[in-house]
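Of the protein chains in this complex, all but one are displayed in their positions.
Our next item is subunit A:
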């Protein structure tokens, strides 16, 4: 059953259309991510679900109830904001207990639930502090406790990790996902960070220019992008013009002139249909650089020249030339990275390629 449904949602600000005819179903208990660059309409969508913005057209239902005309304070939602938005004049316990005051919960029951929520985010010892005395990570956990203690129908997370520093962000990511799983609360998460989206979500909704580009599991959107935008947004991808040369059973043969000929599983080209003109998608992580003369079984070996190297510590990004094509590859560094000017061969497994229809 869908916990949240959006039907033909349009949102206009004056002449600017932020969200165009968007329809979406968020399954109950799932963790769904609205992913896209800034300005793609993901936050606007979240704010419409929250009731902080009114859709220009279309319907929103939460738990089977149409909520278009229901104000935010009657929607029973938990929202976690980017900048925590804790009440600075109240203690941690008062912050967490805030929502319970408006729900006719007895004082003893409220105290028990606040304690439980603080236990959940592992900060029971901070109950009497003021938010100002807490670190960013602690504040965001308190904000999460405050949002889930009211047992919301939906938990809305508006880039909750982006104000935290890098290491903390990864820890919080795991913890947030664990808490969501344990509570089983339907969650809508907004982010522009593709690795967050892939790591945390049951379902990723990739958006651009106010439209849904693709909905799918992290593997689906990563491995079989529906559009060039999705292919490029979820990590670096090389996209080459190609032609379908044959279709046999569950396999499709493609030729990318000046690069290679490759036979890929049909499942990696679900959006191609019967078209002949296609584009071959090769993820930068799937092109493996090997010294000149290396061989491998069941893999394509494509000669290439390293033009530039971007050293990143454990990995390196290589700028390569294969004939007329400029390609990128991202490889873990084995002992030492290849250097600019090196002749290499690129190992590519056919099953790691995907195909899109031509533009």
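Rule of thumb we're sticking to: contacts are C-beta pairs under 8 Å (C-beta built on N, C-alpha and C of every residue); 3 or more make two chains touch, one makes a residue touch a chain; residues count from 1.
The working rule: contacts and distances are computed from a predicted model.
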Discussion item. Tell me the UniProt protein name of the chain this structure doesn't show, selecting from "SusC/RagA family TonB-linked outer membrane protein", "ABC transporter permease", "Aromatic-ring-hydroxylating dioxygenase subunit beta" or "Circularly permuted type 2 ATP-grasp protein".
Written reply: "ABC transporter permease"
Worksheet entry | Touching the absent chain when the full complex is considered, from A:10, A:85 or A:299 | A:85
Worksheet item: Among A:73, A:112, A:321 or A:343, which residue is in contact with the omitted chain in the full complex?
Response: A:73
Worksheet, complete the sentence: Those residues of subunit A that touch the unshown chain are 50, 52, 71-79, 81-83, 85-89, 98-99, 102-103, 130, 132-133, 143, 146-147, 150, 156
